[in-house]
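All protein chains but one are shown in place.
Moving on to chain A:
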């Protein structure tokens, strides 16, 4: 009755514990019964606690060494630190691919315990899903180390680090929260921290910003897996929708969008390709700032392409259509997820007034335009638009639409003719190749026949000396023949014994 009402049928055996102990299992315990789950979980937990300890000890040592060396340096030659900092930043910029690990720190022995927000017990208690990401901790360690290195020369570096660490760890427990709430948490943290830094650095905005950049980098590297395209949102659905939409719009031409770019010029087409590469590359970055940098690079290439084509500086009137064109050509992976991620977790000041923010906003506009695009916005009638969208006609195929798209149609037609010529040429060549192949095949057959005949004639002229022509017909005779062979062996006993293998000391 129950199963009927819900429209699904469940076999009783599916409800039992997967270990086969006869008790009922529970999906919350991965299909195990409470007893089996406890045993299973205990083992895993024990293992993870040990791993945690090892890792934490290692990092703790490193952290302490780092601070110790910093103090030495500061005492002996204080002028060397800014140089170090510069170099560290340079190396940091190169390595941005880092993995997330949930937590691996324990409070340092030097630190009074009250300062640490998260007690060790909660840190080491594992959650099943986090164990998989644990293995990629090496990269995440790298990010942590860089962050520590960056903070070293700062007066309150240690405090900043501890706060970020505690906050990042606390975020892991909030993964069931909605994406907007997570964003709210992170943004509040950014704001609070930057306010305090501003007090500390006495209003040196640039300094605060550089620290906030590193904070963002450290935190988002570690949280990326948890907060990028989280399951609580429909980001993934939107990704697929826009991807499908862009694919359906493959027929949109430069002319329809009024893009002032002439791809015949090599430098322009080069810039276009670079812009496409950059916007696709965005998805491979983890830190919002790095993603934004990709968009900015893409935009600069677009500006260059427009400038070379038009021979004058580009305005937003030229830029936006070109960006739309680039997005249509690139169809960047996980576009919506990336936009959402940047919006939620980027440093707000950069997004609001910075140059990166301006280009990002234009990208958002391009996506919004593509989503809502209709015939009118491409100067097409709605019938034409529908025809193109349904794939029944294409602007590259002037027969279908007549004179509506004349100039692009003509070039397309030329190309079609050229390709058709090429195809006929290829067809003829293939014909020739096939003929030769057939020739070769018959030659081969002839040759095998010839060889066979030769062998036959040789066999006939020199028949093999089979002592017993009846041997093949009667089984009885074969057995006698074999016994005869055996008896022959008796004579062999006169031969010397076979050589024995000898061991040489080598």
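Worth pointing out:
Everything below uses one rule, namely that contacts are C-beta pairs under 8 Å (C-beta built on N, C-alpha and C of every residue); 3 or more make two chains touch, one makes a residue touch a chain; residues count from 1.
Keep in mind that, in the parts below, contacts and distances are computed from a predicted model.
Only one of "Ras-related protein Rab-21", "GPI transamidase component PIG-S", "Cell division cycle 20" or "Transmembrane protein 107" fits the UniProt record of the hidden chain, and that name is "Ras-related protein Rab-21". For the options A:30, A:199 or A:457, the residue in contact with the chain missing from this view is A:199. Contact with the undisplayed chain is limited, among A:62, A:159, A:283 or A:386, to A:159. For the options A:191, A:381, A:414 or A:430, the residue in contact with the chain missing from this view is A:191. Seen from chain A, the chain kept out of the figure touches residues 114-117, 155-156, 159-160, 162-163, 166, 184, 187-188, 191, 193, 196-200, 202-207, 258, 303, 307, 312-317, 319-321, 348-349, 351-355, 358-359, 361, 364-365, 368-369, 372, 376-377.
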